[in-house]
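Missing here is one protein chain; the remaining ones are kept as they sit in the complex.
Which chain is which? They are A and B, in the order written, and residues in each are numbered from 1.
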Amino acid sequence: MFNTSFLHIIDILGTFSFAVSGAFFAMEKKLDPFGVLIISFATAIGGGTLRDVLIGNLPVGWLKNETAIITIFIAAICSMIFDGWLKKFNRTLFLFDALGLGLFTIVGIEIAMEQQFSMGVCIALGTITASFGGVLRDVLLNNVPLVFRKEIYALASITGGLFYFLLRRINMDENIAKIICILLIFIIRLVAVKYKLALPVFYTKQKTSI
Amino acid sequence: MFNTSFLHIIDILGTFSFAVSGAFFAMEKKLDPFGVLIISFATAIGGGTLRDVLIGNLPVGWLKNETAIITIFIAAICSMIFDGWLKKFNRTLFLFDALGLGLFTIVGIEIAMEQQFSMGVCIALGTITASFGGVLRDVLLNNVPLVFRKEIYALASITGGLFYFLLRRINMDENIAKIICILLIFIIRLVAVKYKLALPVFYTKQKTSI
Partner (left out) sequence: MFNTSFLHIIDILGTFSFAVSGAFFAMEKKLDPFGVLIISFATAIGGGTLRDVLIGNLPVGWLKNETAIITIFIAAICSMIFDGWLKKFNRTLFLFDALGLGLFTIVGIEIAMEQQFSMGVCIALGTITASFGGVLRDVLLNNVPLVFRKEIYALASITGGLFYFLLRRINMDENIAKIICILLIFIIRLVAVKYKLALPVFYTKQKTSI
């Protein structure tokens, strides 16, 4: 009971944070307030929407979830009003974003598990839930998605997901396992950014002819 | 009865107009005729397709609607053949486009209302129906979506949608309310373009670090 409302609070914080992140990227591209709102929205609900569509969980979640919509509205409007002021809280926003990554991964895995998918598919759906919003934001703003070339991001989500299944296999309590994995993803992301950890990059010099 | 066929005619005109708009943008990017056809198609059916997928109204509408497909084919082929000639009708096409915006908004709201969604969600789905085709066109052509930075576009759709619920709440006849709101969206769009009305833009100078 406590845990449900605890997750619910982080869910709202995660949605808020992703929405703020979307709003800031949109403002950098000088979109008008409506554009900022849309990008904000797409960033916050993109991952859950793709997951729901892929598994046929329709209508998608946010159509039935007024709280998410209101949270995103408030986040986008706050971002536009408190532009300079919010920048000072970059670290706070980053913490929310990393927390959101952890939470949305677990939410995605939970929803996938309810439908009896295999472990690999559950982890894939968790990662999609946590990272597709950012991909959508970047595609709409005409950037190569950041998730494809930044510090370890989706990999933190995958690692946390694998760990969650490990903890469940050793019969750890479901809620404790969730909290541990959210924290694990959170910490991996923090460490990756602090020490600028990234995967090595591969090159091909010639053009492919396919 | 009269009203159904009246809406049906504007629906075809709207589809035709969005298809022509897609074809012209594609020709500017020097796509081959097949590419022009695809972009034309995506522009005309994108909004309705996303709406249908989000609410789980599958298979999506155009798979069951030969008229829409034939209309788009004719529109795309005409655009390519009568290239220079159609340009003279820019004003006419623009009127169709604005009319399409109004109609597709109302169509989207109607379909959402059938599924008992809340007012906010209905208006959101109306706006998605009316504007996502253009977003898809711009993403496929590798532009930042115009809807995010042009004269009031989606906002006209939202305003019309809100007005529709107002008129229904005061028990106005459904069909009359529809026509009024289509005209309202049409006029807002026309006035916005004529007087180059746009929402003010917000700026952020520093890079966000999230």
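FYI, a residue touches a chain if its C-beta (ideal position, glycine included) is under 8 Å from a C-beta of that chain, and two chains touch if they have at least 3 such contacts.
What you are looking at is a predicted structure, and each value in this text was computed from that prediction instead of being measured.
S.K.: Have a look at A:V121, A:L162 or A:I180 and name the one touching the chain we're not showing.
M.R.: Among A:V121, A:L162 or A:I180, only A:V121 touches the chain that is not shown.
S.K.: Could you tell which one of B:L13, B:V60, B:C78 or B:M113 touches the chain left off the display?
M.R.: B:V60
S.K.: Going by the touch rule given at the top, which residues of subunit B touch the chain that is not shown?
M.R.: So the residues of subunit B touching the missing chain come out as 21, 24-36, 38-39, 49, 53, 56, 58-60, 63, 66, 69, 80, 83, 87, 90, 93-94, 97, 139-142.
S.K.: Pick out the residues on subunit A that sit against the missing chain.
M.R.: 53-56, 58, 115, 117-118, 120-121, 124-125, 135, 139, 142-145, 147-149, 154-155, 198-204, 206-210
By our rule, only the chains that are shown with their structure count from here on.
S.K.: Rounded to a whole Å, what is the gap between the Cα centroids of subunit A and subunit B?
M.R.: Roughly 30 Å, centre to centre.
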